[in-house]
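Yeah, one chain of the complex is gone here, protein chain that is, but the others are all in their spots.
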Amino acid sequence: MIIRRLLNCWFRKMRTGFYVSAVCLSAGAYFIGAMVRSESGPVAPFLTQAGFAGFLLTALFFFIHLNLHACHWFLDHFRDTDHLPTRQISHVNSFCMTLFLCLCLGAMPAAAWSLEPLWQSLYRWFADFGHPGQIPFPEPDTGTGFSQSPDLSRLLGEPRPTPAWIVIADRIFRVMGYILILLFVVLVCYRLCRQFWTWITRPRFFDSDEKIYLTPTWSLGSDKKKAGPKPAGWFSRSYSEKIRRRYRREILTLSRKKKLTLPPSASPSQLEETAGLNHKVLHRLYEKARYGPEECTRQEWEEIRGPGPR
Amino acid sequence: MKLFSAAACAFLLWILQDVLFHRFWARGLCVSLDFNCRGVTEGERGILRETITNAKALPLPVLHVKFHMGKHLVFTASGNSRITDHNYRSDIFSCMPWQKIRRTLEFDCRRRGYYTIDQVQLVSYDLFFSSRYVASLPARAAFYVYPGAADPGRLTLPFRSLTGQILAQKALIPDPFETRSVRPYETCDPYRSVNWKATARTGELKVNVYAPTSSRQVMLLLDVDSDRIWKDQDLTEEAIRLCGSYCGLLTGEGIPVSVSTNGIDCITGSRGYLEAGAGRGHWQSVMELLARISSDDNDRLPMEEIIEEMFSSSQSSAAGDGSGLVYVLISPKQRPSLALAYNGLCRLSPGSQWILPLRPGQDFPSEGFCPQQYHHMSVFPWEVPYDYSQTS
Partner (left out) sequence: MTNTLIQSIKENISRVIVGRPDTVDLLLTALLADGHVLLEDVPGTGKTMTAKALARSLDLEFSRIQFTPDLLPSDVTGLNYFDQKESRFVFRRGPVFTHILLADEINRATPRTQSSLLEAMEERQVTIDGDTCVLEPPFFVIATQNPVETAGTYPLPEAQLDRFLMEISMGYPDKPEELAILDRFGCGDPLKELGPVCRIGDLMDLRQKALRIYVHPLLKDYMVDLVQATRKDNRILNGASPRGTLSLYRAVRAHALIQGRDYVVPEDIKTLAVPVLAHRLTTARTFGLQSSAREIMSQLLSAVPLPTEDWRQGV
């Protein structure tokens, strides 16, 4: 209870100063570690890592603070609202923030490490531009400084050439191994995600609202069912699909030129009238391609292949 | 430089969530408002159902659903409502991905009317409440609040008087399509009335005897206009309740009823009219018409003009004598011109009535209005006491 009160008190204000200080501290530690040479022992890499970790944590906590502060403001503002689903809001917010923070936790270090070579290249380019060959880029710390392993191949003599079938078999089994491991990882991830989804969507009775979960279908548009499937790409062999693409392109091009909005309730004739398209053959073939029982033939496609009348 | 990359990545992620919400918050989002039934009687309770469907992978931490409806529908839990010219409501939802939420709200129906919810406004935020997104959706929800019941005890007298008159007229007009019996042929009987089957069986010409009709219709004339300086809304509402209750009694007896009023129908914008019908379905239609009568409209035809129009059309009808129709006028106006016009209409419709709602202490008959002079109608005063418990 006391902890909750303290936390509420903490999140009620922005506390920007605290986070700025934390960022400065982390940045300071990082840059000190970067400037100090590795010959001085493990202190420098530790400072660098600590500074980076501190920065990461500060960013994460800052996002959490931003979110909770906004939630506090919202709940204070709408405290007297009836049917206010506070627990549901908390549940959804926790879900969203968990996903967001996991993404941050993965993306930020990944971005930092993956962009490092780019910064190095840029630094070298600028350095060469200004003072060629003078200032070397501080090499990144490669680890704790283990010595290299001794070369034992001299003791065993010259290696004999590996038979071809062993090489091929080795490659095949290696590929199979990678595939199996990948499949195993995918299966485990799928099972975990499913269990997670089942856990997330278990019945909860936060308030008097009735809540049900729908079967996910990966389609964002609500009217894709009405519009039907989009015509296939240029590689499609179906002549009906090609005719549909051609028709769609013609109408869209004409309507964009005239800056017209195409009403969703318009029939093909009305669309053509609106856009100003006068191509009877295309109209007939489009209707056949879109609503007919049979596919269009190559000859029909050839009829409209060239530029038609406008 | 790693710090800089990490900071840039954090900033981009913040931008990304804003962009994601901005682009996709309304996709797959369906909001519907509907009532649990077509309508209830005034004073009863109705239920509004709000259904939010978030058919996408993006959750919505906060979603405001704002709409407004008539101010006489008052929610029982009214923390979210502001009542001024309308009842403005703002509800808050929070949706997980692929989730459907349904909320039920109860409200009290304080006054008769036809209430609609035409539009719903949606407001949502991103994860950090830094951006606000607004959209409007059309909503087609409609709800009837039917007029309440008038005092059935007091309504019995005029109702029995009317039905007695209908029964008396029953035996006077034969119905050529309802056969009552068969009798021997007499000279000058029409060929069409010969009953050939009976003739074949008996060997002598027989003719049909037709039954009298009971197809008397009643027309209710409702006057919602007021000749007072200030409008007595409760008196008008009582007149509407009287009309509804009277219609219910008549249709319950199987007597066809038609309704004509100078009140304006809020859907069509014209004055209300319903053709004759009987049965529960017709009574439902009448109650819906009465619910739709707008009480605020000042642009109404005087009842006298409507009565004169009716008189002209009854004169030119095929029957020519306006028989078959009994009139019941419900009007609080004690105007001599109205009485004269109505008396003229009722000349060929014996048994017609005038139910006159008035306030306690109000003069009846008022100056210039003498019901005894008008022989073709019966006037029934209907006292409407003041109700001090209700606030406007």
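Labels A and B are assigned to the chains in the order they are written; within every chain, residues are numbered from 1.
Here, a residue touches a chain if its C-beta (ideal position, glycine included) is under 8 Å from a C-beta of that chain, and two chains touch if they have at least 3 such contacts.
Just so we're clear, the structure is a prediction, and the values are computed from it rather than from any experiment.
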- Query: Which visible chains touch the chain that is not shown?
  - Reply: A, B
- Have a look at B:142, B:182 or B:340 and name the one touching the chain we're not showing. B:142
- Which residue, A:163, A:203 or A:263, contacts the hidden chain when the whole complex is considered? A:263
- Specify the residue from the set B:91, B:225 or B:265 that touches the hidden chain. B:265
- For subunit B, enumerate the residues touching the unshown chain of the complex. 116, 140, 142, 176-177, 192, 196-197, 199-200, 260, 265, 267-268, 270-275, 285, 288-289, 292, 313, 316-319
- Note on the structure: For subunit A, residues touching the missing partner are 221, 223-224, 226-228, 230-231, 244, 247-249, 251-253, 255, 262-269, 271, 287-288, 290-293
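Here is the rule we use: only the chains that are shown with their structure count from here on.
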- Note on the structure: Cα centroid separation, subunit A vs subunit B, in Å, comes to 56
- Item | Residues of subunit B defined as touching subunit A within the complex | 1-10, 13-14, 17, 24, 27-30, 53, 55-57, 59-62, 77-80, 90-105, 125, 127-130
- subunit B partner contacts - residues on subunit A that touch it in the complex: 26-27, 30, 51-52, 55-56, 59, 63, 66-67, 70-71, 73-74, 78, 80-85, 88-89, 91-93, 95-97, 100, 103-104, 107-109, 111-113, 115-116, 119, 123, 200-201, 208-222
